[in-house]
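Missing here: one protein chain of the complex. Every other protein chain is in place.
Moving on, here comes chain A:
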Amino acid sequence: MVNNPLTKNIDMTRPPMDIAAYEANDGYQSIKAIAKGLSSDDVLQQVKDSGLKGRGGAGFPTGLKWSFVPRGDDSPKQKYLVVNADEMEPGTFKDRLLMEGDPHLMIEGMIIAAYAIHASKAYIFLRGEYIVSQQVLTRAIAEAEERGYLGKNILNTGFDLDIVVHTSAGRYICGEETALLNALEGKRANPRAKPPFPQVSGLWGKPTIVNNVETICNLPGIITYGVDWYHGLTKGNDHGTKLFGVSGKVKTPGCWELPLGLPIRELLEDYAGGMQDGLELRAFLPGGGSTDFMLPQHLDVTLDYDEIAKVGSRLATGTMIVLDNKTCPVGMVGNLMRFFAHESCGFCTPCRDGLPWVDEIFNEFENGRGNEKDLQILHDHVTYLGPGRTFCALAPGATAPLGSGLKYFKEDFDRHIKEKCCPYKH
């Protein structure tokens, strides 16, 4: 049985499979199952049963999210599926692998999702810089249309679906699903208030599901091979496989599909090859730029949403950024703060005006002008920018590396102040 459903077709040394090759390897079986009478309620139930959780970072159960979309005759006729392919989380490059490596997997997943929620139009909101993805997807969509998997009355099911690839003008905030919807409507990419959730009032005010690329790519396997098979993939509490990436000064940085539940140590040492020679592991962000630092003492924690939460961080995108002992942790956090400050949409006060202040302070530390007063202000901002205080999750995300950085690297902050310079540079 297949144990790497996300990447089984991917070989980056060759172009992605065309539709014939994809079909030959169990591709589009799920659509044929639909054509044979699998109802949208069945699909929804299977996805619920699979236990699939959103792979964009928040880890919300996908089937549950779908079930909030109003069904029935009195619900709005038009519904939308939007694939969030605006992959901009620092350190994250998993969706790109899926789109460039196996576009048909995502298209098949989109058909399943759209079928389940009765959406006749789907958008791929694609990061503007992902030019290859755009080309690959566009070609694959044309192939799928030709085969009758897209368009009107797909395989005589009465179900219609069109897919539009929309390339983003490029803002990190577009990864926030409601800001993405605003951007897709041609408005400023500011997040929207929730409630109402997009499932009720989303794109153009209509019921909308926004799913991450990797979430979507999990769907063909679940429908084709079944829930039991899916449940058998994991080694931990959460179901399925997941793409894990490692970047930083490791021997072989990269991205791999692994079952959930592996110890972090295995990912870091067996797949990423361990630290480069002469370097030691200082800390790591387990799931991209907006997760809390973890330390070498946490290496035996397993790659599970709940297990990582227990030690105060988040699995999030599952793409790890590794900090070594010769890189300045203050500089690393400062670099992230610059990113988050720059990517704030400017809508709510704490994020818009708080993050740039944090950034300025890191700048001062970097240039030997750090002081105790500013250090206190950084601490204040960890609370001030925290969850519940801001309009969306961007600033709370930024406080994750900031707060844990202040906690774990206190000594480094103090040395910056005392030595009036960055000790890693001098």
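Definition applied: contacts are C-beta pairs under 8 Å (C-beta built on N, C-alpha and C of every residue); 3 or more make two chains touch, one makes a residue touch a chain; residues count from 1.
Keep in mind that, in the parts below, contacts and distances are computed from a predicted model.
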Under which of the names "Sulfurtransferase", "Ferric reductase-like transmembrane domain-containing protein", "NADH-quinone oxidoreductase" or "Cytochrome c oxidase subunit I" is the non-displayed chain listed in UniProt? "NADH-quinone oxidoreductase"
Can you tell me which of A:Leu52, A:Leu105, A:Ala283 or A:Cys345 touches the chain that was removed from the display? A:Cys345
Which of A:Lys79, A:Lys94 or A:Arg171 sits in contact with the chain that's absent? A:Arg171
In the full complex, which residues of chain A touch the absent chain? 171, 188, 192-193, 195-196, 200-201, 204-205, 341-350, 352-357, 360-361, 364, 373, 377, 380, 384, 388-391
